[in-house]
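One structure below.
One protein chain omitted, others in place.
After this line comes subunit A, so read on.
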Amino acid sequence: MSTALSSAAVPVRRRFKIGAESRGVKLLLPALLLLGGFFLIPVLTLLLRSVMEPAPGLQNYVELLGSQTYVRVFFNTFMVAGVVTLITLLIGFPTAWLLAVLPKRWSQLMFAVLLLSMWTNLLARTYAWMVLLQQTGLINRVLMAIGVIDEPLALVNNLVGVTIGMTYIMLPFLVMPLHATLRAIDPSTLRAAAICGASRWQALRLVLLPLALPGIASGALMVFVMSLGYYVTPALLGGTNYMMLAELIAQLVQSLLNWGLAGAAAFVLLVVTLGLYAVQLRYLGGGRTGFGGR
């Protein structure tokens, strides 16, 4: 009976799948047109400007990669994005796990809190952090009042401020994909690990983490890539010694009108980001987001 069913089901499913795929492509058309018109063409224009302005040639790239300032800004950008991704992961993984295992009522409440922060204006949230973190701010005052510190800590206008502010903003972008992955993991696999004599640490390391890897990878990549292009939060909470690329590009575009150099900077960032994405696809399978799996 079961063999008859499955042998009948295979061709049906295959036929259905082909139909779904071609239909899927048609459904993608609006998105493709939108991206083509409003993303691809501007990016190509930008690329063109970077080799045409102020004169044809590669001088913008030479200037960009030959200048200590710009190289430092590139380095800062990747360093800050990396630190933010790491810390978001350290906080986000336990959060996502908790969300997956808590009773529904509690997990819904936690989700609401998480999402609520996303619905508040970004600028307002960043200013709120500024008020909390500054030397005369709430956190320093409380710590000094209870005698933990004597001098106010430098929590803002430096790397610490950027990291705190951005981790907070990025957290939902990691927790949501990770939560979906963790929920899909069958709890009995952990039970099976325990039955086989695995300690809690071994179960985490050998069972849970490998199974959660696609979610971790796609969440971390999203956070990292979004962090690379972040503007408002680093601009307001960071000092200038950790200036990030988006800020520099904004200055080049808006204030100095040096679009050639801005285009080159944006293009280099784009290429590096796409490169990272390719690496992730190659080695981690890019999460379970692809059409029809891997």
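Basically, a residue touches a chain if its C-beta (ideal position, glycine included) is under 8 Å from a C-beta of that chain, and two chains touch if they have at least 3 such contacts; residues count from 1.
The rule we apply is simple: contacts and distances are computed from a predicted model.
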item: Hidden chain of the complex, named as in its UniProt record, picked from "Sugar ABC transporter permease", "Glycosyl hydrolase family 16", "Cytochrome c oxidase subunit 1" or "Extracellular solute-binding protein family 1"; value: "Extracellular solute-binding protein family 1"
item: Of A:Ile41, A:Leu123 or A:Ile149, the one touching the omitted chain in the full complex; value: A:Leu123
item: Touch with the omitted chain, as defined above, among A:Ser50, A:Asn76 or A:Thr181; value: A:Asn76
item: Where the unshown chain meets subunit A, residue by residue; value: 67-69, 72-73, 76, 123, 127, 130-131, 134-137, 157, 232, 235-236, 239-243, 248, 250-251, 253-259
